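Only a single protein chain was left out; the remaining protein chains are all shown in position.
To keep things simple, chains are lettered A, B and C as they appear, and every chain counts its residues starting from 1.
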Amino acid sequence: MPLFGVEATFWALLGPFVAAALSPILAKTLKHNASWLLAIIPALAFLQFLSFVPGIAAGQTFRASLEWVPTFNVNFSIYLDGLSVVFALLISGIGTLITLYSGGYLKGHQNLGQFLSYLFLFMGAMLGVVLADNIITLFVYWELTSITSFLLIGFDHLRRASRRAAVQALVVTGGGGLALMAGLILAGYQGGSFEMSELLNSGDILRESPYYTAIFVLVILGAFTKSAQFPFHFWLPNAMEAPTPVSAYLHSATMVKAGVYLLMRMQPALGGTELWMTILPIFGGITLLVGTILGIRQTDLKLVLAYTTVASLGLLVMLTGTSDPIAIQGAVIYLFAHSLFKGSLFMVVGTVDHEAGTRDLNRVGGLFSLMPITGVAAVLSALSMAGLPPLIGFVAKEVLYDGTWHAVNGGLWTGFALLGNAMMFALAATVAIKPFFGSKVKTPKAAHEGSILLYAGSITLAVLGLVTGLFIVSVGHQILSPMTSAILGTPFDEELHLFPTYLSPALYLSMATVALGIIIFMYLDKLRLIIAEILRTIGWGPDKGFDQTIEGIVRFAGTLSNTIQTGSMVRYMRATFVVIAFVLYVPMILTGNWPKLEGFGSLYVYEWFIAAIAVIGVYAVVTARYRVTAIVLLGIQGFAVALIFLLFGAPDLSFTQFMVETLSVVILALVMTRLNLKPTDARSSRAKLFDTSLALLCGAGISMLLMSIVQLPFDPTLSEFFTQYSRTIAHGRNIVNVILVDFRGFDTLGEIAVVMVTGLAVLALIRVRPKSEGNSKSENNR
Amino acid sequence: MAVTQTTVDTAAAMVTEAVPLADWLLVAPVLLTMAGGATAIIFRKKSFVQPWIAIATISLVILSNIGLLNHVLTNGVVTMVMGSWLPPFGIAFTADPLGALLALTASIATLCVAIFAINSIAENERRYGFYPFLLMLLCGVSGSFLTGDVFNLYVWFEVLLISSFGMQILGNEKIQIDGAVKYAVLNLIATTLLLTTTGLLYGLVGTLNMADIAGKIKALDSSGPVLAIAALYFLAFAMKAAAFPVNFWLPASYHTPRLVVAAIFAGLLTKVGVYALLRVMVLLMPEGRDWLASLIGLVAIATMLTGSLGALAQTDIRRLMGYLVIAGIGAMLAGIAVGNEVAISGAIFYAMHSVLIMTALYLLVAFMFQMSGTFSLRDIGGLYIRTPLGAAIGLVLLLAVAGLPPFTGFWAKLLLVAGALEADRGWVAAGVLVSGLLTTIAIGRLWIFAFWRGGNEHTMDGIQALPIAGSSDASEISWSIWLPLLALTALIVLIGVMPEALMSISDNGARTLLDPTEYIRSVFGGIR
Amino acid sequence: METLFAVLIGILFAGSIYLLLSRKLVRILIGIAILGNAVNLLIFTAGRLTRDVPPIIPENSYFPLEATANPLPQALVLTAIVISFSFLAFFLVLGYRTYQELGTDDLLEMRVAEPKEHSEPPQGY
């Protein structure tokens, strides 16, 4: 692979995995300083992605492909366009900062190496998701993010809450992933290609396909679970059990945005239909409101941020769903802005937690003088989040209002957006003002500014939010508009301005948002109490539902297994024979192929006689009351069978049958008479009736099947061959023996192997003595 | 002798041209294991040489199987007729990619188990036949995979069955005997059904050679008996493969023998049933398969769901793994139910995956037992802290069995789902996916309980686990566990990351099954 | 004449299945013995029956002088007899040891591997 150009991107994809392998080693020797060294890898990847920006702004796209599983059309292909490159930039860029931050945050932690390892694995997977062109490759990376986030969320694994959150994330996002897999494969078959870049051009075929609804439902199941859309939103706040660097990374630019990415990616292929334009905005809007309302309820700063993330994701899904170009442009800018301010705010909260020892809203205050740099970062980011000029968040809000206002059903979506944004404004204010301003509160730890590792990330991202806001025109041209074009599938380049050039509805909406936001902020404490009260009254949520579902499934599984696997051998046998009877009769009934009851005429009397003896023998055995009688009677039918063999030209068989039958009876008698057994059958008469009918049914079925076969003409080619060559080539006059040792000698080889192993197995049964009961539990299975 | 010598046209009855030596690779696994098994019995009192006889034999078998697979991939389906008798008169051994691939995988799993057994099977149990049983089991399994004759298939089934009986009871503890009764009786019914059906099939078509049957059965106009025989074969092999609702024997017995034994059982036994289903339902009786497709689909889904739900319901890790075997069987049946190239190739890939993963999982159970001294999900815990490497192996294996990428199980599931969707059988795909989700929950729980949790289920939050009584340190775990466990895990990761080679073999195998011309041509050569 | 034997085989199967369904291990063992005979007879019959003439070539000929019984099913049955006999022997000893170890031959009382009391699966995380 070359070091420059499109192919070099494969190195950028490989980089994080290399870093993951290096982390434990470096962390062992360099401790937290290892993160400086390791951060170089994502930084290099960032530069690599950056090199594509001018080309993409000029309307180019890039594609590179390696063979992976050609048998099944799975390629290791990457597709770089406006959409994927922005995501890649965010993932690698913020990833670099998070790497540094992790070093500071987990300084001195004994598992720092493992942590960085998981983080890089996640980063690699996430880069793969956004860059993969092949839908199967995309899915592989998609599930990898689920698995690695499982490890990251559960990092603090000795706490039950962490484990629960990790499993929850794995089950919800992994489960959604399975639906996505089916959806993507269906789309691939319908669209005629497994490459996303080609699939995007067959949007019309997909939208008109009879499978469109199925594809749509499956794909949005994947996207909604990953991006925490209502009612799957609950795993995201729980994932806050993870160390803060994880939250800052997963919930700003990466994991949770994967679903949004997917929807944006599929917009040209699946978007624009009524279904798309209804379901997405509705669920997005609901998620927006649920997220903000639940956010107000929280006092834990990290949880406040988590719920606003949920809300922001809802907003993004809603905007994408409208399929309106301006709204999508709004989504793009908002997504970009959100990645910057949310990443920064999470790091700020982490730093506060790290330095002050708490992140409870009511236990912190007046930290600005103690932690000025962090404070500045917090204020800048919060301004962006609140959507105030001159930060990029403001631009985002202007454009998105413009979009919803003009979209189909725009009024409703605008309403959702207004309410959500106002609450978001209030929450942004809370996060920035409460901890840093106002009167000083005594915190568990004496707070002061942390090391550069701790503030570098947040201040960088915060300043970036300001810079991109100030230079929005060129940022728009270079980065945001190409991304919008990629989502729309058509070129889109509308000039962006920091300040509106004319008085638009968007500006009024913006002002209304601020006004409403301030009111909410003022009554925040009261609102919190009210919401808490309402939630208490409801007393149930999807989070609790998850536990109940799992518990229910496990309990149901237990009952089901115990019902099927009763442990009663008698039931097993009955079930088995019922199935056998079923299989015997169903083909006959369905094909109507019953045998003719004929052909008794040509029999001699003694043949009837022998058959009768055999039947009597069996009947006697079945009804025998005592074992010994049964065993002796067993011989009768055996000898009758031997006689039949003799009468029908099989002396070898007959002799063998005589010998074997005698030996069987002798051994049976030898073994069984030594046991002190009760003679009774011990079956109730009802059970006997059932067993008798079942046995007769099976017997009759086999009889009829055999009859219908022997009434057909027979093809004797094989035996004619054996007869012809038995003496001439194989030098034997006893054809049966020649078959045994020559024509079909391998059967005999297998047969004597069975005999030999039987001998050994019986020896093992008799000679090996079990160990004494006391230690058998631990001894069994060393 | 009084008779005058007659002239015989030998060429009309026998293969007369020289046979390439490479064709002997077809019978090598069977003959080697038989010779090895017999030798091990002769030396049974020298218990320290036993493992090495077995390991040497199995290594040779692996080499021979690699050669065979290579032979098949370069020259197409390979046939050798025993005793030079022209097919269909003698017994033919025929290796197609399916058979050769599974034979190789099976021998690899057996080698791992043979190594694991070095330090885990007591002297007395070695003397009474562990290694001979193991070798004869491999003999029966290899014979089943490679034979091209239905009656001969039955014989090899019996070889592997009696060997498995021997392994099952080794130790003679109460629980083993009880498990053995259920295992043995139910399996005997299955093989008897198999023999009955084979007898009926012979009565119907007058031949036993698979290629010959595949050709002749098409010519039969009477569909009734053919369908009945197809249904009976399906039932017989479904019992062997442990499909719902005839799989009672598996959960009743897999937790009872020695773990080594459970490992090889889980790896090989059910897969032989699946193999036979593929061979008989797809190659020999495609009409029967088409006719039964919906039923097989239902059975597959029921098997997958009862398997994965069963895994969720268990407290004993060994039983949990047993249910995972069942869930996997359901997935393979789903491939047979769908029956197109992608799905069949998925079933083949899954079978290969299942041999490796189930063996590895029981080795993992042994490892976990050594570390914690318990099989109960309630009592186990704290393994992550004590053995990060073990935890990583555990995670990889469990993710692989749940079908998550980038491990072997994922590719198998992918093919199955894609095949089902391509064939417009979305409900089968849904079954595979739902079962995958349930399995994910089950393995997620298992992993957090055993590894992440600090101690047993009563451990308080965040408190470092105290070592559980009877447990040992990771460094005390014998190399005879580490080596096979690491090797299998490495193989699973390697195939998961680079699946192309095996995908193309599976695909090749599926094509050979679906279009029997190559198989028939290989057996009959230029005769027909 | 195959029809008669088809009926006879059905009866043998029915008898053995009835025994297999019983609760007592000894009866099951006897059922297995009968099952083996039933299957052998089935294979023999499926290869069609011919009276009297065994498939043996006279000493002064290279081919049988008249139509003989079909030799192939005989060979198959011979293999099957041996195998079923081996299995029967194993089962007999297994039954014997079962009684020794578990002290019962009643299947409903054999609950070591799968005990009667089912434990609830563990919950929680």
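Basically, a contact is a pair of C-beta atoms (placed from the backbone, for glycine too) under 8 Å apart; a residue touches a chain by one contact, two chains touch by 3 or more.
Just so we're on the same page, contacts and distances are computed from a predicted model.
Asker: From the list "Na(+)/H(+) antiporter subunit B", "Formate dehydrogenase alpha subunit", "Malonate decarboxylase acyl carrier protein" or "phosphoenolpyruvate--glycerone phosphotransferase", give the UniProt name belonging to the chain omitted from this structure.
Answerer: "Na(+)/H(+) antiporter subunit B"
Asker: Given the contact rule set out at the top, which of the displayed chains would the hidden chain touch in the full complex?
Answerer: Every shown chain touched by the left-out chain: A, B, C.
Asker: Please pick, from B:Leu69, B:Met82 or B:Leu200, the residue that touches the omitted chain in the full complex.
Answerer: Missing-chain contact among the listed residues: B:Met82.
Asker: Pick out which of A:Lys28, A:His448, A:Arg674 or A:Arg769 touches the chain that's been left out of the picture.
Answerer: Candidates A:Lys28, A:His448, A:Arg674 or A:Arg769; residue touching the omitted chain: A:Arg674.
Asker: Spell out the interface residues on chain C facing the chain that's missing from view.
Answerer: 54, 56, 59, 78, 82, 86, 89, 93
Asker: Footprint of the hidden chain on chain A, which residues?
Answerer: Chain A touches the missing chain through residues 651-652, 655-656, 659-660, 663, 667, 670-671, 674, 730-734, 737-738, 740-742, 745-746, 748-749, 752-753, 755-756, 758-760, 762-763, 766-767.
Asker: What does the interface between chain B and the hidden chain look like in terms of residue numbers?
Answerer: Touch with the absent chain occurs at residues 14-15, 18-19, 21, 23-24, 27, 31, 34-35, 37-39, 41-42, 44, 80-84.
Everything below uses one rule, namely that only the chains that are shown with their structure count from here on.
Asker: Of the pairs B-C and A-C, which shows more C-beta pairs in contact?
Answerer: Of the two interfaces, B-C and A-C, more C-beta pairs touch across A-C.
Asker: Distance from the CA centroid of chain B to that of chain C, rounded to the nearest Å?
Answerer: From the centre of chain B to the centre of chain C is 25 Å.
Asker: Report the inter-chain centroid distance for chain A and chain C in whole angstrom, where each centroid is the mean of the CA atoms.
Answerer: 47
Asker: Counting only residues that touch at least 2 other chains, which ones in chain A make the list?
Answerer: 160, 163, 167, 554, 557-558, 562, 565, 567, 569, 573, 702, 706, 709-710, 714, 716, 718, 722, 724, 728, 743-744, 747, 751, 754, 758, 761, 765, 770 - these are the residues of chain A that touch more than one other chain.
Asker: On chain C, where are the residues touching two or more other chains?
Answerer: As it turns out, chain C has residues touching two or more other chains at 20, 42, 45-48, 59, 61-62, 72, 76, 79, 83, 86-87, 90, 94-95, 97, 101, 107, 110-111, 113-114, 121, 124-125.
Asker: Could you pull out which chain B residues touch chain C in their complex?
Answerer: Answer in residue numbers: 1-3, 6, 151, 155, 158, 162, 165, 169, 172-175, 177-182, 184-185, 188-189, 192, 195-196, 198-200, 202-204, 251-253, 255-256, 312-315, 377-378, 445, 448-449, 457.
Asker: Considering the complex alone, what residue numbers of chain C touch chain B?
Answerer: Touch residues, chain C against chain B: 20, 25, 28, 32, 35-36, 39, 42-43, 45-48, 59-62, 72-73, 76, 79-80, 83, 86-87, 90-91, 94-95, 97-98, 101-102, 107, 110-114, 119, 121-122, 124-125.
Asker: For the complex, which residues does chain C have touching chain A?
Answerer: 1-24, 26-27, 29-30, 33-34, 37, 40-42, 44-59, 61-64, 68-72, 74-79, 81-83, 85-90, 92-97, 99, 101, 105-108, 110-111, 113-116, 118, 120-121, 123-125
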